[in-house]
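Heads up, one of the protein chains got dropped from this complex, but the rest are sitting where they should.
As written, the chains take the letters A and B, and residue 1 is the first residue of each chain.
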Amino acid sequence: MMNKKFSISTILILAGVCLLLLFPVMSDDLYLITVFSIALIYAVYAASWDLLSGFTGKENFGHAAFIAIGAYMLGFISQHFAIPPYLSVPLAALLSFIFGILIGLPTLRLKGPYFALATLAVASIMEKLTYSFSDVTGGEDGLYGIEFLTGDEISSFYFVLIFAIIAIFVLYSIGKSNFGLTLKAIKSDDDAARALGINTDRFKVLAFGISAAFAGMAGTISGHYYSYVGPDIVYPLSLNIIIMCVVGGLGGIIPAALGGFALSFLSEMLRDFGDWNQLIYSGILMIIVIFLPRGVFNILGDFLKFRRKDSAGVSVKGERR
Amino acid sequence: MLQSLLINGTINSSIYALIALGFSLTFGVAGIVNLYHGAYFMVAAYLTFVFSNLGMPLWISAIFSLCLVMVLGAVIMKYPLLYLKKKGESIYLLIFTLGGAYFTQYLLKMIFGARFYSIPPFIDNSLKIGSEIVPGSRVFAFAVSIITILLVMLFIGKTSIGKKITATSQDVYAAELVGINTNMIFVVTSAISALLAGIAGVVISPYLSISPTMWLPTLIKAFAIVIFGGLGSLGGSIIAAFIMGYLETFIALTWTSSMTEVAFLVVVFIFLIFKPSGLMGKKTI
Partner (left out) sequence: MNILSVEKLLKQFGGLKAVNEVSFTVEKGEKLGILGPNGAGKTTLFNLITGFRKSDAGEVLFEGKSIMGFSPEKIANMGLVRTFQIVKPFKELSVYDNLKIATLSPKMKKEIKNENQRKSWIEKIADMSELTDVLNVNVELLPHGFLKKLEVAKALAVNPKLILLDEPFAGLTHQEIDPISRVISRANEVNGTTIILIEHRLKEFMKLVERVVAIDYGEKIAEGTPGEIINNPKVIESYLGKGGADLVNS
């Protein structure tokens, strides 16, 4: 009876990963390969948001700030000398981790709308500064001349794919670990967790740092991928990421990552519809929040599960008041 | 400089106060942080633009638009927001209202394009205060804001619906026990909030441009002012609006207008960290 519950979903996900791995062998459609690469970066953005916000219930409305740290760090360095991904990615992880902790420390006690506004403010301040200090940041035009991820589209695709698999797997493992369980306890009731001796502040700040580190790494990879860093590919992400995670489903990393992958793929496919694209996108969001608030992939996952907990529920015979 | 600061700061502040008051009202009474608030501001401006271009007199267009925005505010509260509120997870309310605002933005962008529009001024004359010439539309915006704020305060303090609104904001459960239909109160409150944002949108459109992205900075400022003043405290919101309005005008006059929003956000961020309950907030977080 054990382990049956995840088998079908796991097999489907593994099959999907295999399909992606084999895709360049089966098809030479470079356009689709590019679309997949970008969708994979979005999957990491969404998964990293989920670890902080989906697990602890603190909705980060300024995730783009962390992405910007990774992306602009790469942009600055590249103005002076070419930096290859194997150096820039770890550096981005470190820098974003520290930045995440610095933002996490003062804001971790804020709740609900206060936290939302504080994080929104951080990202907005960074965006405004990006425009104001255009001699350093390139302003609206952004920064060019960044070393490409690899020499060609196909190897870049594999680079992104392997990065995404590792990042999402690590985030998933963190979520499944005792650390992730503690974050869920904090989301449910901070005081109750403290009463059991858990230093909830430390967990929250650490979750901030880890979430920021992965967002920053993905931001750097996107900079290498486009060979460009600019406000248009960073700052609108805060909201898009929340939409992806809510549509996919919160608190499980994989559903959020799938939401990120699927929605950015969908949005690329809808690109021909021009303005309709974003209209449909925000319309879908509203409908999903009303009718499927647990998220598409969470619900799909439950549907594929053998529901173990119901069979155990029979033994509860206590009276309800 | 001081004269300019006082005049422009006061005009800007009164508009902020008007927008923040509506935002604060919905939060104080219904406990909902409505991120759609900035969209009411935008929709009212667009509707007035459309009706006046269809040949309606400007005044009639404005009043007609405001009625429609009130209906919009009532409908949004009655159906999706109360439904989501019952589910009890605030994130869905935040996301739904923010998604709705973006939906409105894209819809308007599709219909009108990313162009900037404006409407003719309600008053053509301008006013000379000291050595400063203030355009009539700005004076008008100031006067309407202040009168509206006073009327809303009177409405809440004196009328029976106003008293029901106060009772509901203090304790929903107790209000229901004494026979108040709180759902109806939420709907009325939302309509009033929408009206306040709508009035602000209409009075600024003669001198600021109408565009599909105008809702977001407005929303962020309203949100920031309300939290600065203390979530749910109407008086706190008004005071905070004036502090922020003067601060912003001061920075624009002495330094650069491109840094006003940064300064605004930095102040609010610092306040959030050190006094999250705001200037006059009763609720602890």
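The rule is simple: a residue touches a chain if its C-beta (ideal position, glycine included) is under 8 Å from a C-beta of that chain, and two chains touch if they have at least 3 such contacts.
Here the structure is a predicted model, which is why all the values come from computation and not from measurement.
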| item | value |
| --- | --- |
| Partners of the unshown chain among those that are drawn | A |
| Sole residue of A:30, A:181, A:269 or A:287 that reaches the chain not shown, by the stated touch rule | A:181 |
| Listed residues A:13, A:94, A:198 or A:300, member touching the removed chain | A:198 |
| Touching residues on chain A - with respect to the absent chain | 178, 181-182, 184-185, 188-189, 191-200, 251, 308-309, 312-313, 315-316, 318-321 |
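Assume only the chains that are shown with their structure count from here on.
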| item | value |
| --- | --- |
| Centre-of-Cα separation between chain B and chain A, whole angstrom | 32 |
| Complex interface listing, chain B residues touching chain A | 27, 33, 80, 83-84, 87, 89-92, 94-96, 98-100, 102-103, 106-107, 109-110, 220, 223-224, 227, 231, 258-259, 261-262, 265-266, 268-269, 272-273, 276, 285 |
| Chain B-facing residues of chain A, complex | 57, 59, 106-107, 109-114, 116-118, 120-122, 124-125, 128-129, 131-132, 239, 242-243, 246, 275-276, 278-279, 282-283, 285-286, 289-290, 293 |
